[in-house]
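Only a single protein chain was left out; the remaining protein chains are all shown in position.
When the chains are written out, they are named A and B in that same order, and each has its own residue count from 1.
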Amino acid sequence: MNAFLRSRWTAWAVLAAAVAFPFLAHAVEFPYLVRVGGVVGLFMILALGLNFTLGYVGLFDLGFIAFYAIGAYTAAIAMRAHLPAPLAIMLAVAVSLAMRALLGVTILRLRGDYLAVVTMGFGEIARLVINNLDSLTNGPKGMQVRPWRPLSMVSADPNIQYYLLILAGVAAGVVASRRIEDSRVGRAWVAIREDEIAARLSGIPVREYKLLAFTLSAAFAGLAGALFALWEQFVTPESFVFWESILVVSIVVLGGMGSIAGVLIGALILAGVPPLMQATLSAEWINYRYLFFGLILVLVTLFRPQGLLPSARRESELGS
Amino acid sequence: MNRRHNAFLLAALSLLAASCGPKEKVVKIAVAVPLTGDMGTEGQGLRRAVEMAVEEANAAKRFPYKLVASPFDDRADPKEAVNVANLIISDPRIIAVVGHYNSGCAIPAAKVYARAPVAMISPAATNPEVTAQQLSPDWIGPKMVFRVVPTDDVQGSYSAEFAFKKLGKRRMSLLHDKTPYGQGLAEQFKKVFISLGGKIVTEDGVAVGDKDFKALLTKIKGGSSRSEGIYFGGLYTEAGLLLKQMRELGMKDPFIFISGDGSKTSGLFDVAGDSADGAYLSIVGVPVEDLPSAKTFIESYKKRWTGSGEELKPFDHFGYEAARIIFVALEQGATDREKMIEELRRTDFTGVLGQTRFDEKGDTLNKIVTMTRAKAKDRSFVSMR
Partner (left out) sequence: MHFEQHFQQIVNGLTLGAIYSLIALGYTLVYGILAMINFAHSEVLMLGSFVALGLATFAPAVFGATPLGMVAMFAVSMAAAGLVNVAVERFAYRPLRNISRLAPLISAIGVSIVLQNAVFLWISTQALSFPQPGVTGQVSLFGASVSALQLLILGSALGLMGLLHFFVEHTRMGKAMRACADDVTTAGLMGIDADKVIAITFFVGGALGGAAGVLYGMNYGSIKYNLGFLPGTKAFTAAVLGGIGNIRGAVLGGFILGFLEVLASGYIPDGAQWRDVIAFTVLILVLLVRPSGLLGEKIAEKV
């Protein structure tokens, strides 16, 4: 299985299918699928990011969505200042990275359970600050974002344009993750996750490497946030509630912590099924989704802690 | 394996059948509101109102085709609202949308509808930006947003004038729930109250879901501010809790409490009980109970929806009216989306809201606000003239 997932052929085939997807959706007159695809893609980027923190190093982050919000609002504010959109995106990533680094330096020495609560607290602080700082963010009324349609030669439909942009983000995220995973840094992270004290004793600069993982994850969140803001053309604090952080955690846990293919599948399932249900089944079923997320977290942890598509290492570590 | 195979086939076939649709011509009106979650009860009310209007039209054989109300659940989440909007525009049988309920949802969803374009009539989103965004140079598409409910500025201003002129208050405390609706109302109240010569002595925001206002109220009650009353922009749960805790702290007449239409609902009495007595609540339009045309609506509604939890909700008559305005446009031959938008612009309709016409932004020209006073004894709201 692992060989199949890692093969170059598979990657190219999946990419080609993904690029063709929106046009096929239009061909069968189901353009809604493009919107769903874009939403799933955003969560894939988020999950790939959280994978660095939770998956590779094992740091329990319950406030990841705060950096999604920071990315989105930075992009929105940059657009309001009439900066060109690509610059707005880069600023979003930069600001996310900077704030995440600051947070990391401050809290990373805390132990697992404390870290969880502190990150949760920070997530709420971020949302409340955004909600209260009216002069900068327009508070609860939300901010309009100037439209940016860079791929108009490919399609007039903004959903298709953003789907492709998001797909590029996912691809970049996968490539970056794979590279780092196979590097010395990646292996050091595994060592830290498995036994922090032993890792430190064998010469790994634990604090620095943890900070690196923690910080890098924010780049993904910032990028996703910026794309989200540009696509919806409107940001409001209500889009960044605590539940969204839980969703991303669930995706990573379900898919398999530390597994790239796993988190992608996790995002496909947890972020893709509810909007699809919206189109086919009764609306009430979607309301059960949070209940399902909770059950998934408990059951997966109890019975299949390595996740759906675990990396080989995790399988040997946690599988029975 | 065989049984599973058959079940799968059956499921696939029924999905196929469902998507094929009936042969008879069907025209759909989408109802995009929160159907589940915190705001689900208000959204369900709107759905019931529109469904009732559609049933009446079909029963009277008003049109040569079948009208259907299609509900979509946006869960009061802006992202969901955009998902729903995308789903709606991809169904060519949907000719107009009654929705959304929250301004935070209406604003981004409208941009999606503009791409189709399909008309959106909101029965409850009161933030001015919902229609104002159409005037921005960044707006892509025609103007297709309409609103049968006056915006927050109208209510806030009216309340300020009422407090100053009618009740003679000069020093008020401002409170809001940090939502676009509540904060919008409060800001407007402040602007007008100050321009009249009044003073806002304290200003605070609370959060939806907050329970404990004792410390805040104690501060407002305290001597130095000499506050004569509270204006609260927000919904009935927080309003009710505020009233309750105010009475527990001994804050009553002549200290007043004014709030907006989000609090003028029977739910207020559920939360506050007798404490709600004497509270002033503004509503947009003339109270449903006072209009003769509305009386028929109320009676039909009560007869049609008898389940528990299916009582009339504060915005239902707006949904009903929005549907009937769409019917008028349909009668004028607006059987496709572009024509519907054009016809809606020409609306001049008199119904449960009085007379409705739209300005160039799509806002209703009917800016009547009525002040009511809560009477806990019979859980009613008495209009003040």
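Keep this in mind: a contact is a pair of C-beta atoms (placed from the backbone, for glycine too) under 8 Å apart; a residue touches a chain by one contact, two chains touch by 3 or more.
Since this is a predicted model, take the numbers as computed values, not measurements.
Trainee: Who touches the missing chain here, A:V117, A:A156 or A:V175?
Mentor: For the chain that is not drawn, the touching residue is A:V117.
Trainee: Quick one: say which of B:D138, B:E203 or B:E331 touches the chain that got left out.
Mentor: B:E203
Trainee: Among B:S70, B:T131 or B:T237, which residue is in touch with the absent chain?
Mentor: B:T237
Trainee: In the full complex, which residues of chain A touch the absent chain?
Mentor: 58, 60, 62, 106-107, 110-114, 116-118, 120-122, 124-125, 128-129, 132, 197, 242, 246, 249, 253, 287-288, 290-291, 293-299, 301-302, 305
Trainee: Using the document's contact rule, name the residues of chain B that touch the chain not shown here.
Mentor: 36-38, 40-41, 178, 202-207, 209, 211-216, 218-219, 221-223, 237, 240-241, 244, 248-250, 270-271, 273
Going forward, only the chains that are shown with their structure count from here on.
Trainee: Contact residues on chain A for chain B in the complex?
Mentor: Listed in rising order, the residues of chain A that touch chain B are 29-32, 35-36, 39, 128, 131-132, 139-142, 144, 146-147, 157-159, 232-234, 236, 238-239, 275, 278-280, 283-284, 286-287.
Trainee: How about chain B: which of its residues touch chain A in the complex?
Mentor: Its residues touching chain A are 15, 18, 35-37, 71-73, 75-79, 82-84, 86-87, 90, 103-104, 107-108, 111, 115, 127, 129, 133, 136, 138, 140, 178-180, 183-184, 205, 207.
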